[in-house]
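Complex shown without one protein chain; remaining protein chains in place.
Residue numbering begins at 1 within each chain, and the chains themselves are lettered A and B in the order written.
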Amino acid sequence: MMRAMSPAPKDTRRRNKAERMRRVGKLASGKFVSAKSVPEVLRRIIEPGDILCLEGDNQKQADFLANQLATLTKKDLHDIHLVMSCLTLPSHIELFKKGLIRQVDFCYAGPQGQAVAQLLADGRFPLGAIHTYNEIYSRYYVDLTPRVALIAAVQADRQGNLYLAANTEDTPAIVEPTAFSDGIVFAQVNEIVDTLPRIDIPADQVDLIVEAPYPMHLTALFTRDPAAITDVQILMAMIALRGIYQKYEVQSLNHGVGFNTAAIELLLPTYGEQLGLKGKICKYWMVNPLPTMIPAIESGWVEGVFSVGGEVGMERYTAARSDIFFTGRDGSFHSNRAMGQLAGHYGVDMFIGATLQIDVNGNSSTVSKKRITGFGGAPNMGCQPMGRRHPTKAWLQAGAESNPGPGSIPGRKLVVQLAETFQSGRVPTFVEELDAQDPSIKKALHGVAPVMIYGDDVTHVVTEEGIANLAACRTIEERRAAIRGVAGYTPVGLKRKKRETQELRSRGIIQLPEDLGVSPSDVSRSLLAAQDIKGLVRWSGGLYDPPTQFVDW
Amino acid sequence: MEKFDKAFPSKPLTWPRGKQWALAGVVGSGNLEVLFERNPKISDQMDCHVESSIPGYKNSWLAALGDFASNYPVGGTKVTIHDQGADPIVVTFRLRQAYDHLLKKTP
Partner (left out) sequence: MSCSNLFHEQTARQRIASLVDPGSFTEFLPPPARVMSPYLPQLDIPVSFDDGLVIGRAKLGGTPVYLAAQVGQFVGGAVGEVHGAKLTGIIKAAARDSIPCVFIAESGGVRLHEGSSGEIAISEAMRAVFECRAKRVPTIAVIGADIGAYGGMGILTTCCDFRIMTEHGRLGISGPIVIEKWMGKQAYDSSDRALVWKTSGGKTKFLLGDADVLANDDAASVGAAIKKLLAKSAPVTIKSVKARQQELERRLKTFGKTTDPDAIWTALGIADVAKATLATATEFTALAKKK
């Protein structure tokens, strides 16, 4: 990681890059290399001790390059400092099994959460730190600047320009710091063409390109089948719409993707309409182009959506709705994770998402001893933006409730946790202490428990029992009592004191469904604007192309 | 199967004319059915009989039933539950549904 140790730093990186590219020699024709030469090219451009960035985004993966990298041995490649957003592929894990990695800094493990936990337990995962996405991008400009970056693009032209199509995701955030620090950018593309629909990465920032033998790995992560939305999720959606969306007049927001928020999206054209909220809330969104957003968009609720990535199947729909979505000159969808996270941090009234575990102080995490998942982007959105200065109605209203002191920011972003009191298998969501606080996990993570969202940042917790307004709590004891008040029949909830709960309810800190005018008998799946994937296809006028795993007709 | 009986104090329920019973839910995995019937003998108590295929959650049952009895006027009611592993969220939901069915319209 450190620059050449010399009294007067000069241009050693630039000269070293030229040397590496010279080593590639005849293996490249201009910028282009053949698929079968990739392992040898990687051997020649990567040196021991390098900071190496693999494009493993949340959705797309430079999987061909990762797979080729994983064929190398300790003889070819060692002491690598691996920096990347998401450890998703078996080939990523293979790098650790082979002992090639000296240190790893990343954000999210997701599909490899169990493998990471196992490697940690075995002492074969030399962790620097787990980050959020924007955190790691910022360090690419500070102390984690990649020497080599292996990225994924959809197409390249013969000059070496790249087209990223709908899933831009992390690519510019990786390419820019690498290209402008004499690093090497090596791209895999699905195909090489004469003319690109548009240029997303200019050829000047790209050193090597290979046309991969198979298209890049891309997962449909954000599609939720409305048929799977339960009554309890609909009840919670109604509670949230009344008690938060309506109450604070939320104009702009980010939804953490899941069935709970999908229920809210599908209730806007129906229940939201009944409440007279169209045009008053939910106009500006930072969220992926979710199929469950289609009915609200078609019904005229939405002014604009910016996204961190695309979503498989939504290509034609988003292109046909350029008034709503960001699209390029070619007419197709554009996204950007770094900027989307920034928008979700500073530019919106509210973050709302579901979580797996919440403790009595309001801290939440998805980490357990058997699965180290990391953070991804949620903490970027699920926190108080202390650098924010522009006021909105929601920000000021939530801020006033929290009784800011003379040295405190006057507004608060709405940070809302949705949590059914029990997860499947009767596992309580509410706990006295998070699994993430387990000493063995903290030790593996250098003493810092992997808390996703901190209780001090949360303004509201919504369960099927009601809403706890944590922002309005004056003390930590009140906050705990408020959480117990909505924690249902979990062991945490059973410890609530009746008188305390009643007092908090009379002050409006706990609100039950009946206080919000919501009754269980109002709950019905028929309130969902679309009740299955087919319904979403119909709403889109046939523009939505569900991936095959969602097609059962 | 775990079976138990327990009575909870509750404000008296005024049974709607012509109604003798109300049912909510279905016996299926993760679900339960609950039947409300008149019990004029004990107008200030909700008399519960629970049969559950998942033993070991009696505390949780008693808490959910107790809260229901104290939040709703269901005195003078005999409540019978056939449960196949409903979690407390579903238990509370079904009790409220049965109450609604009794007082209103929906079957």
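Here, a contact is a pair of C-beta atoms (placed from the backbone, for glycine too) under 8 Å apart; a residue touches a chain by one contact, two chains touch by 3 or more.
Since the structure is predicted, the reported quantities are computational estimates derived from the model, not experimental observations.
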Listed residues B:Q20, B:S43 or B:N59, member touching the removed chain: B:Q20
Residue among B:D47, B:D67 or B:D83 that touches the chain left out of view: B:D83
Which residue of A:S29, A:T475 or A:S526 touches the chain not shown here: A:S526
Residues of chain A in contact with the chain not shown: 230-231, 521, 523-526, 531, 534, 537-538, 542, 551-553
Contacts of chain B with the absent chain, listed as residue ranges: 1, 20-21, 23, 25-29, 31, 33, 35, 37, 51-53, 82-84, 106-107
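Criterion: only the chains that are shown with their structure count from here on.
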Centre-of-Cα separation between chain B and chain A, whole angstrom: 42
Residues of chain A that touch chain B when the two form their complex: 231-232, 235, 420-422, 426, 464, 488-489, 494, 519-521
Residue ranges of chain B touching chain A (in the complex, touch as defined): 59-60, 63-64, 85, 87-90, 92-93, 96-97, 100, 104, 106
